[in-house]
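A protein chain is absent from this complex, but the other protein chains hold their places.
As written, the chain order gives the labels A, B and C, with residue 1 at the start of each chain.
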Amino acid sequence: MQKFNFLNDYHDGGHPRILSALQAHPAQSSATYGEDIYTKKAIDSIRNEIKNPIADVHFVTGGTIANIIALTSMLKPYESIIAPESSHIHVHEAGAIEAIGHKINTTSTKDGKLTPAKIKSVLDFHQDEHMVRPRVVFISQSTELGTLYSYNELKDLSDFCKNNNLWLYVDGARLGSALTSHHNDITLQEFASLVDAFYIGGTKNGAIAAEAIVLCQSKLQKHFRYIIKQKGALLAKGRFLGIQFQKLFEDQLFYDLGREANKKSVRLSTGIKEAGYDFFVPPMTNQIFPIFPNPLLEILKKEFDFYIWQKITETHTSIRLVTSWNTPDTAIEKFLTTIHSFQRFSDQQ
Amino acid sequence: MQKFNFLNDYHDGGHPRILSALQAHPAQSSATYGEDIYTKKAIDSIRNEIKNPIADVHFVTGGTIANIIALTSMLKPYESIIAPESSHIHVHEAGAIEAIGHKINTTSTKDGKLTPAKIKSVLDFHQDEHMVRPRVVFISQSTELGTLYSYNELKDLSDFCKNNNLWLYVDGARLGSALTSHHNDITLQEFASLVDAFYIGGTKNGAIAAEAIVLCQSKLQKHFRYIIKQKGALLAKGRFLGIQFQKLFEDQLFYDLGREANKKSVRLSTGIKEAGYDFFVPPMTNQIFPIFPNPLLEILKKEFDFYIWQKITETHTSIRLVTSWNTPDTAIEKFLTTIHSFQRFSDQQ
Amino acid sequence: MQKFNFLNDYHDGGHPRILSALQAHPAQSSATYGEDIYTKKAIDSIRNEIKNPIADVHFVTGGTIANIIALTSMLKPYESIIAPESSHIHVHEAGAIEAIGHKINTTSTKDGKLTPAKIKSVLDFHQDEHMVRPRVVFISQSTELGTLYSYNELKDLSDFCKNNNLWLYVDGARLGSALTSHHNDITLQEFASLVDAFYIGGTKNGAIAAEAIVLCQSKLQKHFRYIIKQKGALLAKGRFLGIQFQKLFEDQLFYDLGREANKKSVRLSTGIKEAGYDFFVPPMTNQIFPIFPNPLLEILKKEFDFYIWQKITETHTSIRLVTSWNTPDTAIEKFLTTIHSFQRFSDQQ
Partner (left out) sequence: MQKFNFLNDYHDGGHPRILSALQAHPAQSSATYGEDIYTKKAIDSIRNEIKNPIADVHFVTGGTIANIIALTSMLKPYESIIAPESSHIHVHEAGAIEAIGHKINTTSTKDGKLTPAKIKSVLDFHQDEHMVRPRVVFISQSTELGTLYSYNELKDLSDFCKNNNLWLYVDGARLGSALTSHHNDITLQEFASLVDAFYIGGTKNGAIAAEAIVLCQSKLQKHFRYIIKQKGALLAKGRFLGIQFQKLFEDQLFYDLGREANKKSVRLSTGIKEAGYDFFVPPMTNQIFPIFPNPLLEILKKEFDFYIWQKITETHTSIRLVTSWNTPDTAIEKFLTTIHSFQRFSDQQ
């Protein structure tokens, strides 16, 4: 019997509307390497969303390759990236960024978020040519802990970066859930106006394998396709990527799916709170981190797949639960029932 | 009006059977990062085809990334690759191989094929630590010029490599057309027994974006997934790749599509020969290189897309024509009609 | 007026005996690229010191290039290095290690020293191909904080590394001071038997520019010169390096100079203690880290060059003082006089 899946938001095969679109005109000839009409439409949709007609948009198949390519384009060999210790590039990309030659200067955080003060302390430490030269600030929206930067927080980071000759780059693997959270106070257009480059995650929000790298600054755009090609990411049948994003930004599908994922995580977190449990960080998007007593964990493991996040005390542990547009309601109900049963059982003891 | 397309074999969107398969179970949860059942089946099919149960198979989205990953796994920092001057890694991968740190030692060829003698002369030249150390022999089947290695030629290369501590690696972007050519005298199983690693091209033979890296030698297999991940090629929804290859090797689709592409190029080359034109190299697979008088080229350009290959004389030029399973018969007929008309017109003058 | 220099141990031009040796036979022809007789003698001296006749020894001009080359030879592209957060490769080599493609997994320490427990927690965290694969443990003897590993500590690290398939590599930039400290309980021979590779620092101990990379394990030795050459470190007139190390290990000069540096730091630290000041870490070798009240710092800055190490409290700061064989006695006396005067002055207030 397969367990209910709260492991991640990419264990499905893609949204039906996207899958259908791929099937529409298989035999039809089109321009290759991303110069097809589907890709052009997808680019136009994104430019239109962010109201930046000079933004460049390039599509690739995943987050790690998006980060590899974007950061390659932004850095000279001796330049480095400032990122939270919990960031995906630091922990979960198998050294991809170091493999292209760059150091990541990390700073510890409680909630996965950088602040101007944290960045400044890294800058202050790096004074001469015996050290790397920080040049990019790397953040995620939502973060690896499911938290969000508010408009004001992002504005402060943006101003700080401008004043300190730093590029501000955002890993938006879960930007769909971020933008549609009821904790969010920033539009995609505002977001894009505050950062220098970012990618919009498709794969975790309905696509099969597609991320859109958005280069807001013209300075970052020159010869970008050379890097895509050199890193092996320029798909011959580029329409595969274009079609996915064309569909995501048609009729608001991208937002609908993000909203749906959030709705499910809200139900889950509300139920968990009602059952009297606390969270490692406040739940804001489609990743939530409840803290459970260890015996409850053992029970949950039998029926649900999820990651153990962190030991909190000798008796309690935080886990990560991830929802998507595709999470079945039954999974949530079953989960909540399980923790309530445990609660009652514990109360009786 | 769109021109008839002889530019390449990847301007379509994928074979209908593959596109349908992707749509089959979209919402169903499956293991991620290529550990799903579709991928496992595809791996089994390929192991079965090559009768090598210990071969490792990994799927990626394109040829350049396949070469990047496979060659990364085979080389120490000071080791190099021996390849034909015309090879894809040398000319058409935007310096991808150098970007991962390795020199390509090239040797000129007429037909895109390496020989033991050519390899030996490179080895003889590289004697000490002031030079790189050749370690991989890189060939393509079919080659960039559409030619084929015969069984004996490949056997000789294989023996030479074994005796000289060289890995033999094959770029099989067009292996489908190669194996089904009537000039071919080698089975996939024989092929796989003679080489150390290769990739089977899906994208140019019915897939949307899928290549299968096959590691025949166990020495090359260890920790290979770390490299896939580090290069940004480990797809979260790995089933996308697995499903494509599962379909390609189900009911012989892979061979059928290769055969179909060849059938079309044979019709084309036969017609061209009949019209009295010669070829830069003898046509063997789905890429052919006829030599035409320059005035005919000008006429052809108006209705057909193709690459100019090489100036042959002041008055004649070689072009590249590529067919696929999807090339319309009308395109071929129209092409042959055009050159015949020119012929008649010229004769009359 | 030039200040007294406690900044570092490399502001002089080299020991007179070494400088004279370079002048001995200038015009005489010798083998190039390190195959000369001086280099061979230096290699023999070191093999003899460590009683390991199969050790390989290679000479380069500095610590950063020694680390670059040694670590290149030890690591596959996806493998990483475990090192203290304070390590030179992490902080002070301008991203040299990342520039050759490898991540450094750091762990915080109070005294610059790794322990099996700290290493184990890094290993435990790195479980699959989404992360790098730790393969080398990098330590320094003495450490960046002037501390020492005892025989038992090094033995424990060595055993742990062997049991966990990790190479143990030591940056010995200040191995001379380490081995001759009266806190040291380990010989060079014992040291070399416990680690897989290390370099012996010459530049900070009498040489002009020379470090000896020692490869104790035969597995690490193959084709090492290719890496030296590729990184631009194979000197045409390799005898320049060989002569320096030949002199260092002739008549115990290497040890004498280390001892001399320590004698000076002991006088300095004893005087500082007597004046009632404490240290950030206990002084053990030629780098010491006293904690002074900030007003005293201002006075010291006028006459002495040194690095500010770390703010300890609002009113006190730790500084780094470095001595060498060449530190004038007057510098030490002047320093001690200055802090005593300040003491008296403070006492009177």
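Operating definition for what follows: a contact is a pair of C-beta atoms (placed from the backbone, for glycine too) under 8 Å apart; a residue touches a chain by one contact, two chains touch by 3 or more.
This structure is a prediction, so every number in the text was calculated from the model and none was measured.
Considering C:226, C:249 or C:280, the position touching the chain not shown turns out to be C:226 (whole complex). Note on the undisplayed chain: of the listed residues A:11, A:133 or A:204, the one touching it is A:133.
Across B:51, B:110, B:130 or B:182, the residue that sits in touch with the chain not pictured is B:130. Among the residues B:13, B:34, B:101 or B:146, only B:101 touches the chain that is left out of the figure.
Contact with the chain that does not appear here is found for just one residue of C:81, C:234, C:268 or C:288, C:234. Contact between subunit B and the absent chain runs through residues 77-78, 80, 91-95, 98-99, 101-103, 129-132.
Residues of subunit A that touch the chain left out of the display are 72, 76-78, 100-101, 129-130, 132-133, 223, 225-230, 234. Listed for subunit C, the residues touching the missing chain in the whole complex are 2, 5, 7-8, 10-16, 19-20, 22-23, 25-32, 60-62, 64-69, 93-96, 99, 203-204, 208-209, 226, 229-237, 239-240, 326.
The working rule: only the chains that are shown with their structure count from here on.
Of all chains, the one whose Cα centroid sits at the greatest distance from that of subunit B is C. Put simply, the C-alpha centre of subunit B and that of subunit C have 52 angstrom between them. Centre-to-centre spacing of subunit A and subunit C amounts to 42 Å, using the average Cα coordinate of each chain. We define each chain's centre as the mean of its Cα atoms; on that basis subunit A and subunit B are separated by 35 Å.
Counting partners per residue, subunit C has 77-78, 100-101, 129-130, 132 as the residues that reach two or more other chains.
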